[in-house]
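Beneath this line is the structure, given in structure tokens, with notes to follow.
What you see is the complex with one protein chain gone and the rest in place.
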Amino acid sequence: MLEACGVEKPEDLFTHLPEAVRLKRPLQLPPGISEYEIVDYFRRRGDQNANGYASFLGAGVYGHYRPVLVDTVVARGEFLTSYTPYQAEMAQGTLTTIFEFQTMICQLTGMDVANASMYDGSTGLAEAALMAARLTSKGGLLVARSVHPEYQEVLHTYAKNQGMPITEFEYDAETGAADLDDMERKLNDLTAAVIVQSPNFFGVVEDVKRAAEIAHRRGALLVMGFAEAVSLGILEPPKADIIAGELQSFAISPSYGGPYAGIIATREKFARQMPGRLVGETTDTHGNRAFCLTLATREQHIRREKATSNICTNQALIALMATVFMSVYGKEGLRELAEQNLAKAHYLASRLTPRFSGPFFNEFVVSTGDRSPEEINAALLDRKIIGGLPLGRFYPELSDAMLLCATEMSHREDMDIVGQALQPARSSQPRSPEILNVH
Amino acid sequence: MLEACGVEKPEDLFTHLPEAVRLKRPLQLPPGISEYEIVDYFRRRGDQNANGYASFLGAGVYGHYRPVLVDTVVARGEFLTSYTPYQAEMAQGTLTTIFEFQTMICQLTGMDVANASMYDGSTGLAEAALMAARLTSKGGLLVARSVHPEYQEVLHTYAKNQGMPITEFEYDAETGAADLDDMERKLNDLTAAVIVQSPNFFGVVEDVKRAAEIAHRRGALLVMGFAEAVSLGILEPPKADIIAGELQSFAISPSYGGPYAGIIATREKFARQMPGRLVGETTDTHGNRAFCLTLATREQHIRREKATSNICTNQALIALMATVFMSVYGKEGLRELAEQNLAKAHYLASRLTPRFSGPFFNEFVVSTGDRSPEEINAALLDRKIIGGLPLGRFYPELSDAMLLCATEMSHREDMDIVGQALQPARSSQPRSPEILNVH
Amino acid sequence: MSIKKVRSHISPNEALLFERSSPGKKAYQLPALDVPAVDPRTALGEQNVRAGIEGFPEVSEVEVIRHFTRLSTWNYAIDYGMYPLGSCTMKYNPRVNELVARTEGLAWAHPYQPESLSQGVMEIMAHLESALLEITGMDAVTLQPAAGAQGELTGILLIRALLAQRGNPRKKILIPDSAHGTNPATAAIAGYVVENIRSDEHGLLDLAALEKSVTEDVAGLMVTNPNTLGVFESRIIAAAEVLHRKGALLYMDGANMNALVGIARPGDFGVDVMHLNLHKTFSTPHGGGGPGGGPVAVKKELEPFLPVPRLKRAGERWSFDYDRPLSIGKVKAFYGNFGVLVRALAYILAHGGNGLRAATMDAVLNANYIRKKLEPFFDLPYTLPNMHEVVFSDERQARQGVRTGDIAKRLIDYGFHPYTVSFPLIVRGAMMIEPTETESKIEIDLFIDALICIAKEIQTKPETVKTAPHSTRTSRVDEVKAARRPILKWEPLPDPVMP
Partner (left out) sequence: MSIKKVRSHISPNEALLFERSSPGKKAYQLPALDVPAVDPRTALGEQNVRAGIEGFPEVSEVEVIRHFTRLSTWNYAIDYGMYPLGSCTMKYNPRVNELVARTEGLAWAHPYQPESLSQGVMEIMAHLESALLEITGMDAVTLQPAAGAQGELTGILLIRALLAQRGNPRKKILIPDSAHGTNPATAAIAGYVVENIRSDEHGLLDLAALEKSVTEDVAGLMVTNPNTLGVFESRIIAAAEVLHRKGALLYMDGANMNALVGIARPGDFGVDVMHLNLHKTFSTPHGGGGPGGGPVAVKKELEPFLPVPRLKRAGERWSFDYDRPLSIGKVKAFYGNFGVLVRALAYILAHGGNGLRAATMDAVLNANYIRKKLEPFFDLPYTLPNMHEVVFSDERQARQGVRTGDIAKRLIDYGFHPYTVSFPLIVRGAMMIEPTETESKIEIDLFIDALICIAKEIQTKPETVKTAPHSTRTSRVDEVKAARRPILKWEPLPDPVMP
């Protein structure tokens, strides 16, 4: 090959590089190591982390069981090692699964169209906000404080330089739900979108319907985010204009924060302002059903600076994991899974005193009383249990509270331990017996 | 479907069974459990076993690194969930890999033909003995005591009822190699086969060439077994008539004794008496190269009671693992791997006093002196090390000895610990410095 | 003609590894050696050290994965669709079983590691043993045999050992003409003379004939139940009595247990010894031909003869008992195909008692549905109610000169793996179909539809069927040529075929 290229050694292919740019020394990196040593290195790193702990952390990342078929499918090289399906004739496999993904997300959210993934829930929510601004030709964003704090931070980063002022509105200190009266007060004609999350960061189910009605009255759109996708197995799909969500709950490993998969779903009439890839059904020259990427005019390859977003590489493989997850659980399974989460969280709550009274799915806030959340967690760690998330970091007014999550993976014994740790006194009497055992 | 079958419920399909044979109660087995619980059950069983121990056990089952590609390949449903390739047009994938397997085994063993797996090394050796009897129309078997004791036991089970008397011959107490003079003494004109293993159970390389010459003089065949396939990366292929081996070393997990894969390889002229499946090259009706099962007349589907063996299901997927392993290491790799094993074992030996003087590959016998092997192993267990195999169980005369194995996975530090544990006194001075460091 | 299941697509070619090989390419890297290197010639002796391995492949890592990935796409598999091989019970292989078999503490357990550090693996074996005993209704079981055929050998050796202990191992094993080839082959290896006994006009054991055959010379009868026609041997209990009266034993080939689990137990109908095929009834993958597992279950009187070692509960702890003077010895090194046992237990745990029974009923329902739908188009020589499989004959099609083998090949064009061809031998041109419980009505209807289309094609254009398959990357393979001048390994060519 060198010969064909008319050079003696590979180095000669770089002689045209300006002297000044060339690296004159070898990279200061150790020599390559064997596969065996690589496996060993990462195993040792893994052993330095939490292993064998029961965990009650949620807060946007949930510990659900991952059906074996998920890895079985994504381990297939045909899915794992293929590129974005630009060449439809050679990528019908990926295209078909994406079409199924879009369909299932629409079924879950009750929306007309869903894109084939955003980076995650946080960027999805930010992009949904920009989308609302384009749709309303307005710039104001009215954001509930009960939205995941990290999602809010990302929203600020994205909106900041688009001249989009962000106003926060409060949550109700009693219910833990967004304070829609406060929202109504702060809403004005420049508001492009009202942004809420349901279940919200405190686990409380928001009254999205009412929020939307209020927003619409002033010509604003209602953007709803979600972080716990399993809740959609049981919660009424909200009447939002744009839904932006995180699918980590659908068989995606916590993996210290990523990769996950976000989505945006919306009504048909808004589709052309939606960012992200879309797959559409069509036919081939023989009239066979076929799928291909479509409405690419929204994307940066064609519109460039006028594109709806700059996203190119997305989270396709993760979206495929979620697709397999949804296929495995299906209609009955997702419902049953959601009901188990509900039951576990309410059992845990029954051992404690939730801070808020609003209806919750699988997470809720508890006050830690005279002891600090950190103190309680330290005690739990000794029992090989990772407790809840101390909230002071995000909500100074809640520095005496933690966010606890229970899923189908939570064991009763561990929940009892948490119950005792948090309030030895009343750990025996359930908080709301009336809702237990009724079906 | 019930309707089409003219029944109301599935149970009706069993009404023709005699009353007396029907099970009148449900099976006394617990209700089915979820995937999550199954994974949990086996994980807990796994945790009850040795975990995180360094091990110096060999004795027919070796701890070699398993390249990741091995599981990547066998995890593909196309290989994992297909049946024996009787329908060649739909199984060229499996057939081609078997043809490659047969070829590589021939290259490794220096033989003309190799079958596509036996159950394991022990049954392979027994079938090889029966094969030799058919080829020589004689019945006597002369077996070295240095053959793996469990292989000898299986050989007895198989030969017992075929009127094939088995005679043992000794190993040389000094070298640990088969005592070929004793063999020559015991050899007679009724001997169908002389059976040795190399490296033998003590890790010592046998003089197969000479054994074969002696055997041939009396019209007997030389059957050689091997248990440590990696040794073939460096050992001269023996001039045996039939080779029966175990491929566990080629990326097959120890898995508490199975499944592994045995093979039989032999000279062309003996092929038609060889048991086990064979794949041959041919063409399809378009003249394309194609492969198919062949010489099936040897097998039980056609010859029934006259078949060369009753084996039907074999160890195909395990043979595929070995094929991937051989492909990954290749010519250079298998040599380097063998050299590393040699170096590790000789380093360990240099810290100890091997009982035998014969040349060894990656295992050797050491005397434990005044302490019992069990005593020493108990001490090592406290250091998270599984020591060698106490030999008294198989060789009463060696009840003060253990068989130690080192592979490319053995760490120097662990070997030093074993060295100290076995003889604190001389652990520092190498036994045979002259062979170290020379290339 | 309407082929609904497949369409034509590009399929990657691939050379043999040896043909892609070139010096210096490598797919491996070893850790740096942490001890001094050793000179092989010094350590092993000149004469023992080989030169390089002539012809062994040298390829890169990506070439390895592409090689096997491409080859894999030339296969058909359960993961692609129905695999109706009669007698093979090709059911779905749950993937969780593959995962648990790779659990570190199990996959890396060394057979000689201390029992104190092996309680988990021993517990698994004990758990499986007890489940299999409940399923078969027998008294004791060994997990050592590697597959069905080895289970058979073990079983016959047990019979021989018992009879020998009673004073005379006897000479003959009776085997119905409908039996699988491994049965006679096994009896022969066990040192017995095989006497075939004819089935009656219904394909069943002929009791009268049996009475006659069972002499003092007869050690036992090997019977498959349901037999290879998929029909339950309704006179099995009587047959057992005939044998027992003469001091002979009844061996049951359990390959067809998928028709009985949860419904009937061999231990309850006179069977003395039997084997199970874990790679059939209990869903462990066939992997292109193996590995399998062939546990052998026996009645009390045979227990003392089982292979060593036996699991023994000593207080809190499992241990192995080697002190079994009457044992037939070992049939395989170590304790059996443990990794296969793990998968079988996982299958049993997942189903539970009722799940297992439900699977049996679905399997039998599917087979009966296929029978009903195909009866109008193919001859059914034996018409008793069938269980998990149904065997048609090509008689009718043979009149057009189309044989079962041709129909099988044509099924490939329709996207299905063929049924089992020409077995059992008592059926002329047998077409042996076993759907298993795995298949949905959608899949089964497509299969039925395919066979009906083919039956019609045979009327109109038999040639198409006789020369099938037509749509595979490899057309009909010349097996005669392969056997005439066997090429059993690759040899370097002057000019390698690329790619």
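In order of appearance the chains are A, B and C, and numbering begins at 1 in each one.
Following the convention adopted for this analysis, contacts are C-beta pairs under 8 Å (C-beta built on N, C-alpha and C of every residue); 3 or more make two chains touch, one makes a residue touch a chain.
Everything numeric in this text was worked out from a predicted model, so none of it was measured.
From the options B:Leu17, B:Ala50, B:Leu69 or B:Val365, the residue with contact to the unseen chain in the full assembly is B:Leu69.
Think of the hidden chain as still there; on chain C it touches residues 4-13, 20, 25, 29, 60-63, 65-66, 69-70, 73-74, 78-81, 92, 94-95, 350, 412-413, 415, 438, 440, 442-443, 446, 471-473, 498-499.
For chain B, the residues touching the absent chain in the complete assembly are 32-37, 68-69, 72, 77.
The rule is simple: only the chains that are shown with their structure count from here on.
The chain with its Cα centre farthest from the Cα centre of chain A is B.
C-beta contact counts were set side by side for B-C and A-C; B-C has more.
Spacing of chain A relative to chain C, judged by their CA centroids, is 46 angstrom.
The set of chain A residues touching two or more other chains comprises 35-36, 68, 72. With touch defined as above, residues shared between interfaces to two or more other chains in chain C number as follows: 28, 30-31, 65, 69, 96, 99.
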